[in-house]
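Just one protein chain is left out here, and the rest sit where they should.
Per-chain residue numbering starts at 1, and chain names A, B and C are given in the order in which the chains are listed.
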Amino acid sequence: MARREVAIVGFAQSASVRRETALNEVEMLMPILGEAKAQAGLRGPEIGFTVSGSCDYLAGQPFAFVSALDAVGAWPPIAESHVEMDGAWALYEAWVKLQTGEADSALVYAFGKSSMGDLPEVLTLQLDPYTAAPLWPDAIALAALQARAYLEKTGRSERDLAAVAVRSRRAAAANPKAQVRTTADVETLLATPYLASPLRAHDCPPISDGCAALVLACGEAVRRSAMPPVWIRGIDHRIEAHALGVRDLAASPSTRLAGEKAGATPGGVDLAELHAPFTHQELILRDALGLGADVDVNPSGGALAANPMMVAGLIRIGEAAARLAAGAGRRALAHATSGPCLQQNLVCVLERD
Amino acid sequence: MAAAIAGRLTAAHVLEYPYRRSVGPVLGAFFTGLTERRVTGVKARDGRILVPPVEYDPDTGEAISEMVEVGPGGVVTTWAWVEKPRRKHPLDRPFAWALIRLDGAGSAMLHVVDAGSAAAMETGMRVRPRWKDEPEGNIRDIVCFEPE
Amino acid sequence: MSAVTSILTPIRLDYTYTAGRATQRFLLGMAEGRILGQRCPQCTKVYVPPRGACPQCGVPTTDEVEVSGKGTVTTFCIVRIPSDVLSVPPPFTCAHVLLDGADLPFFALIQECEFDAVRMGMRVEAVWAPPAELAPTFESIRYFRPLDEPDAAYETYKEHL
Partner (left out) sequence: MAERCAVIGVGQTKHDVKRTDVSLPGLLREAVDRAFADAGVGWRDIDAVVIGKAPDMFEGTMMPELYLADALGAAGKPMLRVHTAGSVGGSTAIVAAQLVHAGIHERVLTVAYEKQSEGNAMWALTVRIPFQQAIVAGAGGYFAPLIRAYMRRSGAPEDTGIRVALKDRQNAAKNPYSHLVFPDVSYEMIAGSPMLWDPIRYMETCPSSDGACAMVLASEAAAKRARQAPAWVHGTAMRSEPTMFAGRDQVNPRAGRDCAAELYRKAGITDPRRDLDCAEIYVPFSWFEPMWMENLGFAPEGEGWKMTQEGATALDGDMPINPSGGVLSSNPIGASGMIRFAEAALQVRGLAGEHQVPGAERALGHAYGGGSQFFAMWIVGRARP
């Protein structure tokens, strides 16, 4: 069956902040949903499908996503779904929905207030509940295991990791939505203590609260947009085995496979937004996707500069699309990840007319 | 419960459940082995011994159940040094998280190494388990690993 | 030792909640013995407690409205099993109370009458905690009790069932 051409026609995100104390999720989301819909030139009732991504454990309560629907204005009742995943996978579900021909437009949103709990500990609950989670390894420790495996396999150094941090933060300085927007130089960063060796604070993402919304459209609905349409030329996602001890942590085969299936040919993109919460993960992802030095990676600053959980992957897609729409290139790659040490990965290839 | 801090109402919320997990036959054999200070893995179809064991072959999806004793010593395949342990970490002094491939195993298991200092850690180093005095049948029956 | 068939894995996570703008407004009202709602600028419905949004219109509710502590039971349930969160012994009655001036029923415990005397249409009023115990919590309203007024006609609240 021929694929329908689907375009991103609206994108908005909140500023990522360390702790959003004034607003609840609904109050955070409302202006962002409004902004994305306005860009798309679509009013709520005209949107054919709505889907969101979030995670109950961030908020520490069951059914935390239910009340967020209040921000949408779901009346008359809407065709709607929710994934307990990053919003990038909600976008995938929306893309599938448009492929069935049952809808011509879709609103995708994601939200996460990671500040409410102790995030590295909350993420422990993603692990094998029998033999791993009862030891309470935190997310930073697990990433550090991966970082050492990568450094020792490739011969790269902690200096290379610091260079990723410096570049990300410098890029973030131009991004008003980013959270970490200043940086020291590599030498200064390398003089700071380890959080979990070989990772230092600059190798790890900030804890962020935030939300984002994105509008997809097909056919006639694309023409309403105030934003130049950015087409999804390919999208795919793959998961790999869970246990760290059975995986080659220095590589990301699921990213490589998703990239192949999405049609991300090496050398074919001008910019890439990679969802790499840790510095070494950016390098692993570059390797997996065959991105050369000519590709502008994470011009937004990436997840190292702002990492609202369940949102940061969707933001990568939105950032890449917004940059193409603004004329920063013709073809881009966006990536999202989920799970410990890059267990699950999504790749999306975007193109401007 | 609620208090006004910096002009915002804030409140503590505790999410606490004592989950009782049934483990099925394969993990059951693994945990039973721990009570006898033995570490066991499961033999996959390709002959690899997976530790900790899983009930289904990761390549073929078939149910697997042939248990094989491994270790007790093993080799660190990667590690991360923690200078300031978190409250819930298994040790309350500086230690290393590590992936450890026990002798005879085809996969590595996650645990901690009590090595005193980061300088004593090295990928490829040999370690052996230190057992709890009275094992109860869970992963923390191994208090930690220590350099051999 | 016999075969292990299960493991105990206690999980405790600690969170810090903030109320959000609208809920904070409402709860600070509670601490003053006032019931504050918000009106939707589009459909003009009054929400108590407010959550900052009109769920039907998807727009912020910004106009503050104080509503009465009196209202009408629209429907109810007699709870005959112990509650995890209330110290009241069963049986007791929980009701949806449509406060005068509000457009959404409020969940409320009914006391100071027999548990089986509660009826649809019954008029009730809020019973507040003593002034010294008023706080920014829902519990500042201890419960609702019957008012000495004739029952409201079914037609007056049937749109809120």
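Details
What we mean here is this: contacts are C-beta pairs under 8 Å (C-beta built on N, C-alpha and C of every residue); 3 or more make two chains touch, one makes a residue touch a chain.
As the structure is a prediction and not an experimental result, all values here were calculated from the model.
Counted over the whole complex, the shown chains touched by the missing one are A, B, C. For the chain left out of this panel, the touching residue among C:65, C:79, C:113 or C:127 is C:79.
Panel shows chain B; residues 1-2, 9, 11-13, 15, 17, 19-24, 26-27, 54-56, 58, 60-61, 63 of it touch the chain omitted from the view.
The missing chain lies against chain C, touching residues 5-6, 9, 11, 17, 19-20, 23, 27, 43, 45-47, 49, 54-56, 74-81, 83-86, 91, 94-96, 103-104, 107, 109, 120, 138, 154, 158-161.
Considering the complete assembly, chain A touches the hidden chain via residues 1, 50, 55-57, 61-63, 65-67, 69-70, 74-85, 89, 92-93, 96-97, 99-102, 122-123, 125-130, 133, 236-243, 253-254, 257, 338-340, 343-344.
Here is the rule we go by: only the chains that are shown with their structure count from here on.
If you sketch which chains touch which, every chain touches every other chain without exception.
Mean C-alpha position of chain A lies 38 Å from that of chain C. The mean-CA centres of chain A and chain B are about 30 angstrom from one another, to the nearest whole unit.
Averaging C-alpha coordinates per chain places the centre of chain B 46 Å away from that of chain C. For chain C, the set of residues touching two or more other chains reads 7, 9, 11, 13-19, 23. Each of the following residues of chain B touches two or more other chains: 8, 10, 13, 15, 19, 21, 23, 138. Only residues 6, 8, 10, 13, 15, 19, 21, 23, 27, 30, 50-52, 54, 58, 77-83, 86, 88-90, 97-99, 101, 107-112, 118, 123, 138-140 of chain B touch chain A when the two sit together in their complex.
Within the complex, the chain C residues that touch chain B are 1-19, 23-24, 27-28, 135-137. Listed in rising order, the residues of chain A touching chain B in the complex are 21-22, 60-61, 116, 120-121, 124, 128-132, 134-138, 141-142, 144-149, 152, 193-194, 196-199, 241, 243-246, 249.
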